[in-house]
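Note that one protein chain of the assembly has been removed; the remaining protein chains are unaltered in position.
Chain nomenclature is as follows: A and B, assigned in order of appearance, with residue numbering initiated at 1 for each chain independently.
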Amino acid sequence: MAKPLQRSSPSRSPWLDRLSAFGVWSVALIITAIFAWIMGDILWRGAGQISWDFLTLPPQNAGRDGGIGPILVSTGLILVVCLSVSLPLGLGTAVFLSEFTAADNGFGRLVRRSLDILSGVPSIVFGLFGYTFFAQTLGLGFSILSGGLTLACMVLPILIRSAEEGFRAVPADYRLSAASLGLSRTATLWHLLLPAAVPGIVVGLVLGIGRAIAETAALIFTSGYVDRMPTSLLDSGRALSVHIFDLSMNVPGGDAPAYGSALVLVVLLILLNGAANWIGRRLSFQSGFHWR
Amino acid sequence: MVWSLQAIAAIAGALVLLIAAFLIGETLPVLQKVGFLPFFTDPAWNPTEALYNLAPMLWGTLFAAAGSVLLATPLGILSAMFCQYYAPAGIALLYRRLIELLAGIPSVVYGFWGLVTLVPLIGRLHPPGPSLLAGMLILTMMILPTVALTADASFAKVPPAYLQGAASLGLSRWGTIWGVVIPAAKSGLLTGVILETGRALGETMAILMVCGNVVQTPQSIFDPIRTLTANIALEMAYALGDHRSALFVSGLILMGLVTALVIVADAIAPEENHG
Partner (left out) sequence: MRLMRNRGYFAAFIVSLAASFGVQACSSSPQGTAPSSDGLTGKLILTGSSTVAPLVGEIAKRFEAEHPSVRIDVQTGGSSRGLADAKQRLADIGMISRALKPEETDDFQGFVIAQDGIGVIINKANSVGAISDRQLVDIYTNQIQNWREVGGEDAPITVVNKAEGRSTLELFLSYFQLQNSQIQADVIIGDNQQGIKTVAGNANAIGYVSIGAAEYDIGQGAPIHLLPVGGVEATVETVQDGSFPLARPLTLVTANPPSGLTQEFIQFAQSEDVHDIIKAQNFVPVQRKELAQTLR
């Protein structure tokens, strides 16, 4: 995807160029090494746990035996609820902020600042808020719905900010030419801006999914701890990250299945990120122009 | 169309008010009783003995967040440069997937890894091990993907014409990046920094596992610290009455901190910060 710049000009400070190249490569190597360390650790200790039974059976003996079947289903449902609320809300807000408000618009600024603040609220506060607001005030109880909605609030700022960057990536020329061609604002949005903003949206989606699937503190208080197979969105369901936390912090002898669950979570994430990128690529190819 | 979008944006913006209202509601009992000042002037944090000094934890939060942002920002931006301008296409793609994965590893796993691997390592260097340094390093790893991915996206959208122009002017690769790409991508980079700082301030579970959680103002990076978030997570499970209320004050102060940060960012970079 990336296109290395041509090494065309030896004239201006080649030593600086070489030094910076060295720096960039070593940073990449260090990060890869640390990543390999963590992943190797998870793979080494988790791989032995994985089996078809582990993926499908319900947990037994507080999670030491059995599997994570119902927990995978709950995690999936929580994520679906979270994204189906946050994605339309996030995209709508991003479009509004980048396309329909002027830079110095007071309302737009206010919304943007509120979202920045929201991104810094600690997850445990989201958890307690979700418990009070969704579970108690709205009467949803400890449920997948409460958990998904709480997560939606959490990932919203990430989603909006990244999508907004995506929209801003579209040069003003495009909008001007669209306007001069007589395209309506709505048509410009659907056919020009949205496809062009896809890379930014995908980054937001990937970061948002990552944050949602990794969240523990906010879910303990909302979607809860019940490890039974959920039968509706109003059932309580334990998320994978909550399961990992409980196994590693509360259950003696829970480390092995905790590593197994962490490995499953990472693989799940690879699949989800792959899907997000694949969908993103298809959408932006069809738009007819892409940058790289 | 515009109105519905505006309504959606209003909902998104109002969330923060809802959460603030909720926090203030929960903190009122203790604030009415002792006021706001004791949270900075009491001799210690001993909520069961009605002492509520949060200042050391405020410093702990600030040091940990500042250290990790200072580390993660250059690392993340260099990573993004690697992806965009240095690595061959195949490696860049792989590397990007890797960073995306790092973004989704649960904080429990980072904390777990930090507790069994990083902390004993630091402990051998300078006991006890759980420390501000451990917190900074773990946080750096956790927030690095945020800044790397946002920087990558904003580099990707620098119009190719800029790069071609720079090349035809005979600028070197680094000269192009430094002189052309970075100024053009400034807004995206700043977004990344704001997002990562928010994440660093708000991170809970991993930091709780590696920082030692002793309530003190750190004198060196090897001292254990407690952050405001860890304070909530550690004590909320058993807190009742005023103690519980006081923990929500931690949350409120944290939110105030983020608000201040956002205002400062707004003042420093008014022209890049909004479209």
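By our rule, a contact is a pair of C-beta atoms (placed from the backbone, for glycine too) under 8 Å apart; a residue touches a chain by one contact, two chains touch by 3 or more.
Quantities reported herein were computed from a predicted structural model and do not represent experimental measurements.
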item: Touch criterion as defined above, residue of B:202, B:224 or B:251 at the omitted chain; value: B:224
item: Of A:19, A:36, A:55 or A:80, the one touching the omitted chain in the full complex; value: A:80
item: Residue among A:20, A:236 or A:273 that touches the chain left out of view; value: A:236
item: Contact residue for the chain not shown (choose from B:54, B:119, B:185 or B:206); value: B:119
item: Residues belonging to subunit A that touch the chain removed from view; value: 61-63, 69-70, 73, 76-77, 80, 84, 136, 142, 190-191, 194-195, 220-221, 224-232, 236, 246, 248-254, 279, 282-283, 286-287
item: Residues belonging to subunit B that touch the chain removed from view; value: 44-49, 51, 115-116, 119-120, 123, 127-130, 208-209, 212-215, 224, 226, 233-240, 243-244
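What we mean here is this: only the chains that are shown with their structure count from here on.
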item: Sites on subunit A touched by subunit B in the complex; value: 1-14, 16-17, 20-21, 23-25, 27-28, 31-32, 34-35, 37-39, 41-42, 88-90, 92-93, 95-98, 100-101, 103-104, 107-126, 128-129, 132-133, 153, 156-158, 160-162, 164-166, 168-169, 171, 185-186, 199-200, 203, 206-207, 209-211, 213-217, 241, 244-245, 248, 258, 262, 265-266, 269-270, 273-274, 291-292
item: Parts of subunit B lying in touch with subunit A, wherever the complex brings them together; value: 1-2, 4-6, 8-19, 22-23, 26, 75, 78-79, 81-89, 92-93, 95-110, 112-113, 117, 141, 144-146, 149-150, 152-154, 156-157, 159-160, 163, 167, 170-177, 187-188, 191, 194-195, 197-199, 201-205, 228-229, 232-233, 236, 248, 251, 254-255, 257-259, 261-263, 265-266, 274-275
